[in-house]
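Here the complex is missing one protein chain, while the rest keep their positions.
And now, chain A:
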Amino acid sequence: MTAVEKQTPLEARLAAIDLPKGGAFTAARADALARLVAMGLPGRRDEYWRYTDPAALNAPMAPAAKPFEASDEAPLFNGMDRVKLVFVDGVFDAEASDAPELAGVEIARLAEAEAADIHWAQGLYGTLETAGQSPVVRPFAALNSAAATDGLLIRVTGKAAKPVSLIYVHRSETSDPILHHVIKLEPGAEFTLLENGPAGARFNKVMEVDVGAGARFHHIRAQGRDHERRAVTGIFARVAEGALFKSFTMTVNGVLTRNECVIDMVGDDAVAHVAGAALGDGASGAFHHDDTVFITHGAERGESRQVFKKVLKHGAVGTFQGKILVKPGAQKTDGYQISQSLLLDDDSQFLGKPELEIYADDVKCSHGSTTGALDETAMFYLRSRGVPHEEATALLVLSFLADAIDEIEDEALKDEVVSRLEAWLARHRG
């Protein structure tokens, strides 16, 4: 061995990270690291990275990104009754946060829980992520389990009276946070999680969610207005009998976003809905948004929905890779997947791969995908009634996004999201 021998990209990436050592999650972290070494970092030749270039995510250092201060609008969810927990460049900020107290909900910080020898999340940390690595490997999630420096461990035993709201603040131009949350809903529990903010120059986040029998989990996320940030996120959920999992994501701007969502429906009569609305304007910086969703039906009478809408202009690129896998015996499955993209000009692109893989016969599974420009007839209708072009566009775009937004059950939250989408459209006219 000589010093001139070149490091592999993964070795270089790992060399730049200070891997946490010791504590309650040592074994899980070591396991994740071993798995990561076995799978390596992804490349364009990998089937699930053919439409998204992972180079910026593979790089040892986060590409610099200027933090963005929104002076023209109040922070999201501002007026809402919630437990606010703030991370600044990936570090929990107790001062800026509310007290992590909520009836029926236990909240602990990963960085603190780790110091203990034993913790309820011990048996869960990394396990859902591990399960989600087959049949398609997700190296950034394994990297996350191995290297996460902070995050929250949330256990919900009853019906939470108000949502927990995670706010990710981006301050340093080179911050490269890795956060890992573990959320466990005991049978019958109910919980709403809100997330917003860009978190850092490059953000790697994994959220493992274990939804117990009959429990209900709602997740509404907004990925911040930063123009330059990059993010790779993974949701790994296990949904038990009669349980409900619902997740909605709004993405406006950001150079690169890869949102993976892996849901394993293990109990009968489970429900899982994943939705996303992405608005990208390449004029304010590059925009590449990738939704990669993998839903596995492993039990009977499951219902799953994937609703993804993208509005793209000025060279923005949208990607959707969705899959419904119905295992043998998962009879009476009802799976639906829709991916629609609106290209507002000729530079933008949509690249998609909506897949079905079905091994049970008594099922109803379908998917649809459409891509094109705004409907000319609808536009003509509005214009002929005196609606100016810009306004008509905004109106049609909002109605195009409606199916995805409707996946948010709470009316107040829905209004909040709509107001942000309207504001984005107002800012990005022309």
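Methods note: a residue touches a chain if its C-beta (ideal position, glycine included) is under 8 Å from a C-beta of that chain, and two chains touch if they have at least 3 such contacts; residues count from 1.
In this text, contacts and distances are computed from a predicted model.
For the chain not present in this complex, what protein name does its UniProt entry give, out of "Fe-S cluster assembly protein SufB", "Branched-chain amino acid ABC transporter permease", "Deoxyribose-phosphate aldolase" or "Integral membrane protein"?
Hidden chain, UniProt protein name: "Fe-S cluster assembly protein SufB".
Thinking of the whole complex, not just what is shown, which of A:Ala111, A:Leu356, A:Ala378 or A:Leu398 touches the missing chain?
Residue touching the chain left out of view: A:Leu356.
Would you write out the residues of chain A that touch the absent chain, in ascending order?
Counting over the whole complex, chain A touches the hidden chain at residues 47, 328-329, 331, 341, 343-346, 348-373.
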